[in-house]
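Entry: chain A
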Amino acid sequence: MKKTVALFTVMVMCGMAVLTCRAQESRAPLMMATTTSTDNTGLLDYLAPLFKKDTGIELRWTAVGTGKALLLGQNCDVDVLLVHAPAAEKEFIAAGYGISRTEVMYNDFILIGPDADPAGVKGKGVAEALAAIMDRQTVFASRGDDSGTHKMELSQWKRAGLAMPEGEGWYLEVGQGMLTTINVAAERGGYTLTDRGTYIKYSADHKENPPLKIMVEGDVGLKNPYSVVLLNPERCPKINISGAAAFARWLADKKGQGYVKGFKLMGRPLFFPNAK
Partner candidate 1 sequence: MTGPPSPGGRDTPPTVCVQPLRGPDMSSVIYRVSDLVYAYGNGPRVLDVPGLEIERETITGLIGPNGSGKTTFLKLLAFVQKPVQGEVRFKDRPAVPFAEHARFGVTFLPQTPYLLKRSVYKNIAYGLKVRGVTNDLDRRVEGALALVGLSAELFRSRHPEALSGGQAQRVALAARLALEPEVLLLDEPTANVDAESAHLIKEAVLAARQERGTTVLVASHDLQWMYEVADRLLQMYKGGIWEAGNTNVVLGPWRPGSDGRWEKHLSDGGRIRVPRPPFPDASAVIEFSLSRPENGEAGANILLGTVSRLILEQKREAVAVTLAAGHLTLTVRVSCREVESRGLLPGRQVLLCYDPDAVVFM
Partner candidate 2 sequence: MEFIVSGFLKALVLLTSGDSETYSAIFATLRVTTASMAASLLLGIPLGFLLGHHDFPGKRQVRIVVDTLLSLPTVFVGLMVYAFISSRGPFGGMGLLFTLPGIAIGQAILALPIVISLVATATQTTDSNLRTTLISLGAARRDLLLTSLWETRHGIITAVLVAYGRVMTEVGISMMVGGNIKWHTRTITTAIALETNKGLFAMGIALGLVLLLIAFSVTLGVTFLRRRS
């Protein structure tokens, strides 16, 4: 009996070993952690083949919340990060997990809401709009997931001098991705703060007539800057640091910046290159 179990276990382990064998790559692939909103724009699907053509490196990415992306970087589970949470990025580097951040592009956040505009925020500034929403207690859907967008939203409440509406019945902390959060807001006839990229896609999916329309935009505080964060090779000796550096270089260079500018969705530009 024990012999049979031993035999079975050996068979299983052999099976696992066979599965774990992987073919050798020409140049080691680059594993990136990024955010769901970035992934949802389709920018990476557009950039990856270009990157491969120019450098021969295959870009692979997993799209998670900003918090998790930073954690994956901290744990050395990925080679490079592409996120949009400057304060958190700076902390990350200060803590020694990353060695540099290269700003490569930005898009902006917008406040969207239903046509009916129950809180009367259209055309106002962000701080005013949020105050009105809080005052009228109209539904507001928050990412609630510690992502870059979520952090941006929290900083807006702060900037407006308002206490974070934790626990209020009209403040819905969805805890999921941007599109889900938008859908929740739409369902409940409320407002939400989203990046323009996700909104363009959302609008396109609804054939340019989505339930939620742009209410507030252009406010200077709503800029959403993206950076490539390089991990600390001393902490993460096994990562593909050369590939990561190549990516940062490539995206910040004239050529990469040109690609970013050229990325359009529904004929509209999504991202604005701003590498120095």
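The candidate set was assembled so that all candidates are chains of the complex that A comes from, given by their letters.
The rule is simple: a residue touches a chain if its C-beta (ideal position, glycine included) is under 8 Å from a C-beta of that chain, and two chains touch if they have at least 3 such contacts; residues count from 1.
Quantities reported herein were computed from a predicted structural model and do not represent experimental measurements.
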| item | value |
| --- | --- |
| From 1 or 2, the one in contact with chain A within this complex | 2 |
| Chain A - residues contacting candidate 2, complex | 1, 4-5, 8-9, 11-12, 15-16, 19-20, 22, 31, 36, 40, 45, 60-64, 75-77, 176-177, 179-180, 182-183, 201-202, 205, 236, 238-239 |
